[in-house]
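Heads up, the thing below is written out as structure tokens.
All protein chains but one are shown at their positions in the complex.
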Amino acid sequence: MLNLTVFTLALPLAGFLILGLFGRRLPRALIAWIGCGTILLAFAAAAADFISMLGTAQTSRVADTTFFNWVASGSLRIDFGLLSDPLSAIMLLVVTGVGFLIHVYSIGYMADDPGYWRFFSFLNFFVFAMALLVAADNFLFLLAGWAGVGLASFLLIGFWYTRPSAVAAATKAFVVNVIGDFGLLLAIFLLFKTFGTLGYEAILYGNPASGHSCIAGPFCPAPLAIHPAGATLTAIALLLFVAAAAKSAQLPLHVWLPDAMEGPTPVSALIHAATMVTAGVYLVARAAPLFTAAPGVLPIVGGVAGGTALFAATIACVQTDIKRVLAYSTMSQLGYMFMGEAASGFSTGIFHLTTHAYFKALLFMSAGAVIHALAGEQDMRKMGGLRRKLPTTFWCFVAGGLALAAIFPFAGFWSKDAILGAILERASTTGIGGWYVLYAVGILTAGLTGFYTFRLIFGVFLGQYRGGEIAPHGAEHGPPEPAAAPASRPNGRGREVASRRDPLARVHDVGAAMRWPMLILAVLAVIGGFYGTPFSNWLGDFLAPIAGTSPDVSGGTLALNIALGLAAAILGIALAWLRYGARQASFAPTRNPIVVFFENRYYVDALYDHVIVRPLLWAGRLLRRDLEGVALDGGTRGVGGVVGWSSGVLRALQTGYARNYALAIFLGATLIVVYYVMQR
Amino acid sequence: MTAQQLAFFVLAFVAVASALGVILFRNAVYSMLSLIVNLLSLALFFLSLQAIFVATIQVLIYAGAVMVLFLFVVTMLAPEADTNVSGSDRLRWQWVATAGLAVILAGGLILAVANGAVAQDAKAAGPNSLAAQVTKVGNVQAFGLALFHGFSFPFEVTSVLLVIAVMGAVVLSRRFSGRERE
Partner (left out) sequence: MPLNAYLIVGALLFTIGAAGVLVRRNPLVMFMSIELMLNAVNLSFMAFAHFLDSVDGWMFVFLVLTVAAAEVVVGLAIIVAIFRTRREIDVDELNTLKG
């Protein structure tokens, strides 16, 4: 079986280095070729691996290539190795495939941007880091990739670094991510302490050759199985989940994702919808035996995920920025993925990951097309009636929206149903009430999903145009970079003065570079769910050696599940139609306290600000003023001051009068005489 | 009380009184005259100590030459014969300090003398027999023998010192012309 994973890593890395070092001087066409070409070749390598994997027997679909030894310290031995197994193959296909499409899309979207070369350089770096994350065969290099994607996220969110809001958002994302990194690091420490090694195969699946033990579970050969203390396993699993929650924007570490929309739309599409945020889902799936063996962790995961899904969906219903709606939608869908994994349906989570990648990337691309057409406008309240001007975008949006809302037979329908089915099956097998509650939350959120998705579509594309003048083309890309390539190409058609009669006169639909990726993804959004249907769950079988078998939904429960899911979604869409479609959409501000509460995102950011940020700043200021200023600086200056004061005192002795000096001598002589007398 | 003792007490009284006069008279000339009296009384003391030559020297050089120098300077600096110092004393407190310290010092010294400490320390190093020599060759010769034999080196150095002093006096009292004004 082939393992060409090294090319999947090396090619984007080479692209990053070449574009990073020389990109400023290269012509645009070459930048585009290099940037996209590397990813295409990486995709080819991933595809070759996948195809060769299909050709091998199911039980031996693992190819672990070790390249060199990285750490040899005492009993700790870590090698840099790349793993090719079903889970990593699926992830790599998604990352490089969707990544390639977004790279092509960026050729069109970022065409007016002075930082063109920098953008592709960073995107390539991201793909490299993400590939490292999913292809590493031990937790240490997983952490390396984890940190790498965090860095890429920071660089790309703050891509337009002259904007303070972008820089602040990038910093916020990075800080929250680091909390997750810390959790992952602690988990790694515990893993090493418990197992003595950090490789996957040693911990999770066992390795008869080296004699490493594994956690007792379905994939661990009996002679190698160990049963670490439940508390240790729970701690490891929870720490891993903390890392996953930070990366995948689950409560309470979700605060960075909405702000991350400050980055360019392709970034939002690739990193914050399709791939980076799914790293947490991947991690949980990869460590599935660990999560299964750790008592009490999966319900916690399910609870947090369910809460996040509902929380995010409610907020999405009242957002007015189209990218923010999609951001919260992403958060909600990620919650779904974790819910599926929590119900021991690890492969359902991965399934939803893939379909979500298709339709969410599509939605972001379409939103990007709208923003691009309106030269930077992102507020829904200033849109409307764009259907006539942007037909391709509109139909792409509809395709993605239907997939997101999980309408039959779109991709999202199958994956979301798989998740809900797994939860329902778990509920009925274990009989624990909590799973039913989780199921109810899932259904409710499905309804909300339909609502906010079509609120968005109707608000943007139907009705009358509510906006004003449109800025010149390419205005959202900001002023040119210092000492850079020539500024944006002027748009031959446009003029500064908008037509009085129709402000949408200059608005045009997407160019070729942007259109083809969108169309491809639209097709995937329609047919991309057919490899995971309950009738022939190809994906579930494919992932079974890694992720285990999901709870199987039987006939009656299956029908019930499908019916409830569809009903909720259709209800949501209908409500959206009633409120926003049939008549002119009304986005007037409302006094409804519930809506206000949602609009303020449950005041979580305000809470963090008051509880964490301000005390820290206060403490910092206090220390600087008192500890440094008064105590340390004051102490050192005080020493000098004392010296000065004492010398001032002593100076009084130097009166300048000879008689005083003579008196001093006289005094000394007298003392000597007195001493002499005393001696006798 | 013998005549000697009486003489001693009178002389002591005169010496101390004139010393006080030196430091207490307002007029500098009167101080100077008091000093002369003091020097003379000391010369008489020396006489009573059987040191005729030194007494003579004291009168000649000290009371004679040195005090004449003083007189010249006093009159040169204050041609109106009023050599009082004008202005008020800026260091009045020094009187009190001085008085106190002086009492302590005098008391200490007298104590040191009275309880035999000084005499104990000043034990003779051997029989120098000054008195014998004086009776043999006389005062002057004894003095000369000591000076030019035992103390010849200090004698020569002293002559150098005197030369230096004269040169210093000449240089210091030179009136500087316009070019070299300090």
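We just call them A and B in the order they show up, numbering each chain from 1.
The criterion applied here is as follows: a residue touches a chain if its C-beta (ideal position, glycine included) is under 8 Å from a C-beta of that chain, and two chains touch if they have at least 3 such contacts.
What you see is a predicted model, and the numbers here were worked out from it, not measured in a lab.
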item: Chains still shown that are in contact with the chain withheld from the display; value: A, B
item: In chain A, positions touching the absent partner; value: 651, 653-659, 662-663, 666
item: For chain B, the residues touching the chain missing from this view; value: 4-5, 8, 12, 15-16, 19-20, 22-23, 28, 31-32, 35, 38-39, 42, 45-46, 48-51, 53-54, 57-58, 61-62, 65-66, 69-70, 73-74, 76-78, 83-87, 89-91, 94-95, 97-99, 102, 105-106, 109-110, 113-114, 118-119, 122, 124-125, 127-131, 133, 142-143, 146-147, 150-151, 154, 158, 161-162, 164-166, 168-169, 172-173
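Rule of thumb we're sticking to: only the chains that are shown with their structure count from here on.
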item: Chain A-facing residues of chain B, complex; value: 90-91, 94, 97-98, 101, 104-105, 108-109, 111-112, 115, 117
item: Chain A residues touching chain B - in the complex, by the definition given at the top; value: 657, 659-660, 663, 666-667, 669-670, 673-674, 676-677, 680
